[in-house]
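Subset of chains shown; positions unchanged.
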């Protein structure tokens, strides 16, 4: 019955490296994005809203990041029949929108990245670029 | 890597001219309305609740205006299959109701106008009258 267990934390350096790579990929795609990175407790570590990105996608990007960190899986894996009631019961941060990915390092989920302002596919593409920058496992492969 | 970019702001004179024209159109239609005008950051610039307009449509008119400003397009353009999860993940201001239009001047989105208390078609009609008053592009043409 141990009182503690070892864990791993994403550093702010790691979060900023993810942010930079995600911005670079969004620029390649020509789609300005909101990019949010949270730790495994769902608390914001780093964020950017690129010039021209949709204002309200600030909140959707955060919801996607929190969802991925919470469930330790990509954000569009809920049963569609349950997605709205799950979101409401969870206080709205739980979302079944595409564009949130867990940050998996050394087999541990250390947080989530959420991207919002493009299409679902563009959002996922940018999130994956963020993961690649720190050698995190791609949960879609 | 410039640190600033030129932008355009809607003036309060512009917002009031929109409001006056929208009220005039609502009177012609015989439908009292809530009319909300926000800037490109989603912050309220001008508002009126006409005598007899529905009380709670104050909030829908505002949500429509913010949605149009955020996405730089009319407010009923989301995929219906996504509209509820998008609204929840965005903190509820993002709406797929009709009646919100972006304010496009010289190719720039300087805000949004949202109208609520009539039918969807009446709300859109009144919002368009607001745009016409300042020579803003009609996004539905």
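Note that the chains take the letters A and B in the order they are written out, and that residue 1 is the start of every chain.
The rule is short, and it goes like this: a contact is a pair of C-beta atoms (placed from the backbone, for glycine too) under 8 Å apart; a residue touches a chain by one contact, two chains touch by 3 or more.
Computed from a prediction, not measured in an experiment: that's the story for all the values here.
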Of the identical subunits, 2 are placed here; the whole assembly in this file totals 4
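Following the convention adopted for this analysis, only the chains that are shown with their structure count from here on.
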Based only on mean CA positions, could you tell me how far subunit A sits from subunit B in angstrom?
30
Could you list, by residue number, the parts of subunit B that touch subunit A in their complex?
5, 40-42, 66-67, 69-72, 82, 84-86, 88-94
Mind listing the subunit A positions that touch subunit B in their complex?
51, 54-57, 59-60, 63-64, 83-84, 87-88, 92-93, 95-97
